[in-house]
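First the structure, then my questions, so here it is.
Left out: one protein chain. Kept in place: all the others.
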Amino acid sequence: MALQTGQPLPDWSVERWFGHAGLQLADLRGRVVAIEAFQMLCPGCVSHGLPQAQRIRDTFAADDVVVLGLHTVFEHHAAMQPHALEAFLHEYRIRFPVGVDSPSAEGTPETMRRYGLRGTPSLLLVDRAGRLRAHHFGAVPDLRVGAEIAALVGEGGGVEVTDDGAREPGGAREPGGIGCGLEGCG
Amino acid sequence: MALQTGQPLPDWSVERWFGHAGLQLADLRGRVVAIEAFQMLCPGCVSHGLPQAQRIRDTFAADDVVVLGLHTVFEHHAAMQPHALEAFLHEYRIRFPVGVDSPSAEGTPETMRRYGLRGTPSLLLVDRAGRLRAHHFGAVPDLRVGAEIAALVGEGGGVEVTDDGAREPGGAREPGGIGCGLEGCG
Amino acid sequence: MALQTGQPLPDWSVERWFGHAGLQLADLRGRVVAIEAFQMLCPGCVSHGLPQAQRIRDTFAADDVVVLGLHTVFEHHAAMQPHALEAFLHEYRIRFPVGVDSPSAEGTPETMRRYGLRGTPSLLLVDRAGRLRAHHFGAVPDLRVGAEIAALVGEGGGVEVTDDGAREPGGAREPGGIGCGLEGCG
Partner (left out) sequence: MALQTGQPLPDWSVERWFGHAGLQLADLRGRVVAIEAFQMLCPGCVSHGLPQAQRIRDTFAADDVVVLGLHTVFEHHAAMQPHALEAFLHEYRIRFPVGVDSPSAEGTPETMRRYGLRGTPSLLLVDRAGRLRAHHFGAVPDLRVGAEIAALVGEGGGVEVTDDGAREPGGAREPGGIGCGLEGCG
């Protein structure tokens, strides 16, 4: 059963990390976390999910949003062992940390089971307080994902209310962009 | 000179509307407004700007975000008269209101001059209080535009702070989506 | 009724040329002719037909294949007059000659009627002897169009049979490409 949105996300169970050593959800408290669950031999993950995860990483400030990959292998286990994943991450130039979901005897890995994922690609969004807030299976348009992440970014310290009620959004800022603080707003 | 972000957006000067009769910026107070300035014979508008504007309209709730087109003809005037625009809007199935920027003797139409637009496509984002908050010229990725609009949506009545500090984002919601109110959050 | 393939293509009736002065089909005898019939406000022409016509022009040798546009306006006549087409061709950087199909009282222009075109975009392929050999309505994949044109190119002087029976295809050649003449074949 899928984990309900609004509930605290249980920690993952990862047997090995690439691009990072031993990352716990609690370490990321205060930041929005986007978790891209994928399999290296899943066509939709390669064509859509992983490129979108990379764009999320490139769009939002690292102080606000952390992007993580989770390799949730539930089929073709022998073909997607960690050493193969390592080659895949190298060839596809994945630049965010990727954890290998802990295998279980039943075939569905441990974190996938805990989170109630239906398959890959799945995108989970976790708020600054560690609660699951969105759970997508399959392709989701960038416009919508951008909106959802920004809404979560805006819930935390990234939004400041100034005297006149104007706020400065925390994410996705650039010169001439939406941030009115730099431009004379307020 | 481009209008500074953070300042109130002056009203437009439109000689004719398609898809709406006589729309004023003041009528939209309380909602975020996305203005897509385009020319019907501008390739970047046809391939990028207008499809993105349509996606914005399809992604956000109409109560939160209004999408408008502004036909700012600054070249090839004879080829882009309102009767030709009407055929264009029909063929390209543009489903949001489009205003024809009032021509001026100098060639640059009136609203384009007021807003200090550099060319087409340009995307302006106006907050719920009527202030210009983002001004883009050229192609902008969907992920970023989605984030910027959501940040503005979150500034207004669309965000409710509940007892425990959780908020319910106002835009881009769906069952199982980011809205924790429906899902038991808070 | 559509003109039968295999029959000589009647000459077009063009009221004005852009990019060329007064071109007749008979002038092109000995070369394959690709005719892209389009309307400037037809979305499928802008997104598919015209870019493909440009790629045809860029792929094949001009001695073998001539690409022509034919502006066959059968709707929104006032919006697609020759002066508007001229602006369109400039903005979209169309680099092959485009003829304006002669208007008729009935609305369907003269050449469109002669050729029995169903609409736009339509792609006609004419062989070196002036016969219509392919007639496509709508989007056709590049792989297939490339194959069809090459088959017609191969029918003429572009193919030389050498002593051992090897032939040198006339079109789409490049160093290291398919032409075995340059590479030691035969």
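Chains: A, B and C, in written order; residue numbering restarts at 1 for each.
Quick note on the criterion: a residue touches a chain if its C-beta (ideal position, glycine included) is under 8 Å from a C-beta of that chain, and two chains touch if they have at least 3 such contacts.
Remember, predicted model here, so these are calculated numbers, not experimental data.
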Touched by the hidden chain, restricted to displayed chains: A, C
Residue of A:Arg29, A:His76, A:Arg95 or A:Arg118 in touch with the missing chain, whole complex considered: A:His76
Residue ranges of subunit A at the interface with the undisplayed chain: 41-43, 46-47, 75-76, 78-80, 83-84, 86-88, 90-92
Subunit C residues that touch the omitted chain in the full complex: 2, 4-7, 52, 55-56, 59-60, 125, 129, 131, 133-136, 141-155, 159, 165-167, 169, 171-172, 176-180, 183-186
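The rule we apply is simple: only the chains that are shown with their structure count from here on.
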Number of steps on the shortest touching-chain route linking subunit A and subunit C: 2
Same-residue or different-residue interface between subunit A and subunit B, half as cut-off: same
Whole-Å separation of chain centres (CA-atom averages), subunit A against subunit C: 49
Interchain centroid distance [CA atoms averaged], subunit A/subunit B, Å: 29
Residues of subunit B engaged with two or more neighbouring chains: none
